[in-house]
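My questions all concern the structure below.
Note that one protein chain is taken out, while the other chains of the complex remain in position.
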Amino acid sequence: MPVFDLSVTPLRELNQALHSIAPGANDTAFEVINPRGSHSVAVGIDSPVSVAVQGSVGYYCAGMNDGGAVTVHGSAGPGVAENMMSGTVVIEGDASQYAGATGRGGLLVIRGNAASRCGISMKGIDIVVEGSIGHMSAFMAQSGNLVVLGDAGEALGDSLYEARLFVRGTVKSLGADCIEKEMRPEHLAILDDLLAKAGVEGASAAEFKRYGSARTLYTFNIDNADAY
Amino acid sequence: MSYQNPPTPPRKSATFDDYTLAEIRRAAATGIYDIRGGGSKRKLPHFDDLLFLGASISRYPLEGYRERCDTSVVLGTRFAKKPIHLKIPVTIAGMSFGALSGHAKEALGRGATLSGTSTTTGDGGMTDEERGHSDMLVYQYLPSRYGMNPKDLRRADAIEIVIGQGAKPGGGGMLLGQKISPRVAKMRNLPEGIDQRSACRHPDWTGPDDLEIKILELREITDWEKPIYVKIGGSRPYYDTALAVKAGADVVVLDGMQGGTAATQDVFIENVGQPILACIRPAVQALQELGMHRKVQLIVSGGIRNGADVAKALALGADAVAIGTAALVAIGDNDPKWEAEYAALGTTAGAYDDWHEGKDPAGITTQDPELMQRLDPVAAGRRLANYLKVMTLEAQTIARACGKNHLHNLEPEDLCALTLEASAMAQVPLAGTSWIPGKNPF
Partner (left out) sequence: MCGIVGLFLKDKSLEPQLGALLSAMLVTMTDRGPDSAGIAIYGSAADGTAKITVQSPQPETDFEGLEAKLAEVSGGSAKVAVKSSHAVVSIAADRLDAVRDALRQISPTLRIMGTGESVEIYKEVGLPKDVVARFDVAAMSGTHGIGHTRMATESAVTTMGAHPFSTGADQCLVHNGSLSNHNNLRRELVREGMHFETQNDSEVAAAYLTAEMAKGKDLGEALTGALDDLDGFFTFVVGTKSGFGVLRDPIACKPAVMAETDQYVAFGSEYRALVSLPGIETARVWEPEPSTVYFWDHQNAA
């Protein structure tokens, strides 16, 4: 199994190796040690490789991941799994701001807390946070599911479109056009499925509340002008 | 004897002119700001106010046709493994599929390819047609990230991180009435037919210190192959250029307020951002102070219309220019042959700018299948190539008359200004004097 020690090996070599996997190659499990908060670790993966990062990373870990399985045994800086296309990213510790930003597919799991703007502009990614999330999360979220076992900060789901937000704890405040919505059987099923995929134990879908778009900003009406 | 007033002509106000009065009435009726496409329409200090001095006794001209005047330019020499080689210093600016029809994008790709230059995607992503028809394609990386994906990053020839554009530096906000067709809705991952909101900042970075890290990420994803451009509107060009360089850009793209947009608030277009003429020298100064002039290339846009504008922009220190509005006109936008239809829309050829309504008679800024058919992409591509050819020949004519064997050897000292504003903004002397207002005495 290839091991990259970022305290002696340039980041370029790691990412180049990850981008150069031949079809049918044998070495598809990578380990990264001594990341020490480095940025752009394991970005642009485009084949079904697995990467285990031993330590904490900086910005944009697993950025634009397409098909890879990345696990960070530590914390992640801003923008983890940004624009992910498919695959899985698991952060054992906490994630900083913009976790899963503009993600279009795949599953991002954060075992600790995520900071502000979690899931900003999400476009189909599924995000499961076992801890709490910060303010302005799911801002302009278009599609996908955000599941939070802990609490959510101020202005959750501001200006969101069709993304689904499930929060088990308290929501400090809701953003523009975001309202609590009815949990129906299909939503419980989606939530159960995500909790199972994320390997979350001790939580059941019935404990969550669902939040989504009131859709009043979809077509301009002068009386909603204050919301802009 | 009674005294009678002789007739006097009625006098309208310059401040409350007809446009202003109509706009106040429109606002009172609807309760919403006016949205339109295009760039600033008002008269601004521009390249027309600059003149070339030409050669005579102290300088010698070059013969046209025989003596070489080179027009090529290489973009992205700073860090990219695969810089872009353009035959001419005129590129096609970013315009989205969604704002433009598929035929229009195809026409632009064909024309640019015939001319040896690049086109640029817009706020909606890369289509297969555009990638297929354009030999050199720059892929925009915008705050919305609609359609953004690593495959397209890798099949692009360059990446343009858009911080802003001249029509609306700092802008985003609510864009009403943008009819999202099914294909556009799918590409942008939005419900069909709703109003589209636009973010003004990038979702996952803020500030040049973060931008540096984002540029590194994009380089790592694309294995350092592609030039990375940073596009800004005409805001604080000196600082913005310096910061783009410090953040690691290969190319800086600077768009003045004449630069067009698909749709935004008219008040934004006309009141925020500077004319391109005022932006070029400060940006070049920033590059020179950092020792990066010609090493980080500068592309300028916003009201470039002919070879004289190209030559003047290069003389002031740019490496290349980009055209948007002019390219659309070349392929048929606002053509008088559709005058009857413009009249039916309440406008006239040359003034039509409600592109967001999707009713463009020329079939360019619309997704309507019937209207789109009016544009023949092959013929239109040929027209664009013709126009680019003329711009290049014009620029070469001027450069040869100034004694230059490469367009890049044009300098500010080849120019003089007709007005105080142009002289101060472009930092070239007022014609007949050695005076630059703000710089030196008579």
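So that you can tell them apart, the chains are marked A and B in the order they are listed, and the count of residues begins at 1 in each.
FYI, contacts are C-beta pairs under 8 Å (C-beta built on N, C-alpha and C of every residue); 3 or more make two chains touch, one makes a residue touch a chain.
Being a predicted model, the structure only gives us computed values, none of them experimental.
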item	value
Options A:Asn15, A:Ser56 or A:Thr102, residue touching the unrepresented chain	A:Ser56
Contacting the left-out chain in the complete assembly, out of B:Pro45, B:Gly124, B:Pro143 or B:Pro208	B:Pro208
Residue of A:Asn15, A:Asn65 or A:Gln97 in touch with the missing chain, whole complex considered	A:Gln97
Touch with the omitted chain, as defined above, among B:Lys246, B:Lys389 or B:His406	B:Lys246
Of A:His135, A:Arg164, A:His187 or A:Arg210, the one touching the omitted chain in the full complex	A:His135
Per the touch definition above, residue among A:Pro78, A:Gly157 or A:Gly175 touching the missing chain	A:Pro78
Interface with the unshown chain - residue positions in subunit B	201, 206-210, 212-213, 236, 239, 243, 246
Residues in subunit A touching the chain absent from view	36-38, 56, 58-59, 75, 77-78, 93-94, 96-97, 113, 115-116, 134-135, 153
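We take it that only the chains that are shown with their structure count from here on.
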item	value
Inter-centroid spacing, subunit B versus subunit A (mean Cα positions, whole Å)	36
Of subunit A, residues touching subunit B in the complex	11-12, 15-16, 19, 39-40, 43-44, 46, 58-60, 63-64, 66, 78-79, 82-83, 85, 98, 101-102, 104, 117, 120-121, 123-124, 139-140, 142-143, 159, 161-162, 217-220, 222, 225, 228
Complex contacts: residues of subunit B adjacent to subunit A	30-32, 144-145, 148-151, 153, 173-174, 176-177, 189-191, 194-195, 197, 199, 203-205, 210, 213-214, 216-217, 220-224
